[in-house]
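With one protein chain withheld, the remaining protein chains of the complex are depicted in position.
Naming follows writing order (A and B), and every chain is counted from residue 1.
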């Protein structure tokens, strides 16, 4: 980071994301805030918190899809607030945080391998699994399962708009997993044949509902209709204190608009990128805190916010 | 050759009994496990509570392996683990930084390694031992005592009701009906539970009739037909899972589905030893498959050669099929069970 330039939280955040493709948004946010701590020299604990709150707000405002990011920054703020009084001198606390800045990313990755281990019993021989979109946690779980010689097949949806299905499918095939790529519109066609659905998450709401790449909610609802279990794989630092009731409640940019004239070429990328899946459709969340029912998420949130 | 009183011999004998199903039925298994652990805690040497927890966990693994379908064993072990953790609060702290298996809080990724000082002021093991053994004694009394369960249940039975029960094997229900019969008059319909419960159904009905309760045995197939005149369905499952669903002897799902169809309440009676920390994520593994010879006659050579038979011993009933779960601490809606489970167990012990 250039010493002459004033610290730019957004640039730092984006830089972290760019440097490490394995890094998730909440962890990048945490790392940015830690970097800020190192840069800014707050004199009192109150000032420290103020600086952090301000930066976190700036960050949220400057990034279009800020839900995932806010999970990380909120968690970090809460952690600082909770522990600042426990430490006899808050300087020590700050120093500790700054020194361990890098290890957070490492431990966030560890979370994923924890999830893979906890999720392994859910992948069973002769399973047919439906995966929507690309998720690092799902990838890691299926990789582990394949390496343990579990025999299963995977349907991967194209996940239009983000169009990451192709990348995911290629990665699965590389692992030797029999993979079938399907367009999003044919989920209803394959769902009766599927045994279970695995999803990643960008954020997990307080209700246990899941914020994820667009298309997730329709896949999950179809699965629910056919009584197929839906498992969401998410690290606990993605739990966020939000209580959306529908996808409309997510603070996202441009919703779809109605027009009567032929506008410029149809571009789905202009629409929303994420949607919300209500908790009642989700069978379980496989997290680094263990396998939780959707209601377990609020338990965990309560533990850190009100415990 | 080890002496007969040796705890290792007792463990080996108990595991063998579990494997051979010489001990069966949740209550019997729960009691036997509790007694075994009581002796285990008092006879084993363990310097700290952590050692004790590890040793008890190891024992739990052994017992679970011996009979994976009998969850009562694991339930009791987990209850005792929880009690050890409560008695010696330092344990929780020490384990908080241990993130090899599972993180204990959302702060997991932030807490700095080594920052949680290993507290040295453990309780002295003798005090801990006394406290834990006392807890186990309380637990044993609780398992044996179904009075609170019956008290809550009695309030839910009215005079002249028709009650259908598809579990003729349950001691809990038998005792309950006999108790209620002293205060109320009602009719019990017992389903036959073919093929595994036919004998039991006869015995169950006989016992009830002797006590002056009007009792009928129904073939399983007629459940839907009689459901309109039934006022309540009462079941006693093998295990209550953390999501409020239950694992019950096969033949119970049908009456519960019929009850749902007719909007009749389904009451679940379960002693607290039946509460499990497990979720039904892998139902197939929780269901035991029994004797095929009960479905078709072994002597029927032609049929045996041509047919393949599976005789599952259990049904899984989701929480949506049940209305109330009555345990030793009172009645709860199925969706609330996860909370009761959290009160009884520590999530760290989910995997032994």
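Operating definition for what follows: a contact is a pair of C-beta atoms (placed from the backbone, for glycine too) under 8 Å apart; a residue touches a chain by one contact, two chains touch by 3 or more.
To be clear about the criterion, contacts and distances are computed from a predicted model.
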From "Protein CSN12 homolog", "ER membrane protein complex subunit 2", "Trafficking protein particle complex subunit" or "Translation initiation factor eIF2B subunit epsilon", the UniProt protein name for the chain not displayed is "Translation initiation factor eIF2B subunit epsilon"
In the complete complex, the chain left out here touches which of the visible ones?
A, B
Considering the whole complex, which of B:212, B:293 or B:333 touches the chain not shown?
B:293
Among listed residues B:33, B:48, B:67 or B:346, the absent chain is touched only by B:67
Residue among B:32, B:211 or B:304 touching the omitted chain
B:304
Residue ranges of subunit A at the interface with the undisplayed chain
125, 146, 149, 151, 176-178
Residue list for subunit B contacting the dropped chain reads 1-2, 6, 8-9, 11-13, 16, 19-22, 65-68, 284-285, 289-293, 298-302, 304-305, 308-311
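We adopt the following convention: only the chains that are shown with their structure count from here on.
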Help me check something: in the complex, which residues belonging to subunit B touch subunit A?
99, 101-110, 112-113, 115, 242-243, 279, 281-282, 284, 335, 338, 342, 347, 350
The subunit A residues in contact with subunit B across the complex are 27, 30, 75-76, 79, 82, 96-97, 100, 103-104, 107-108, 110-111, 114, 118, 121-122, 124, 229, 231, 235-237, 239, 283-284, 288-291, 293, 295-296, 299-301, 303-304
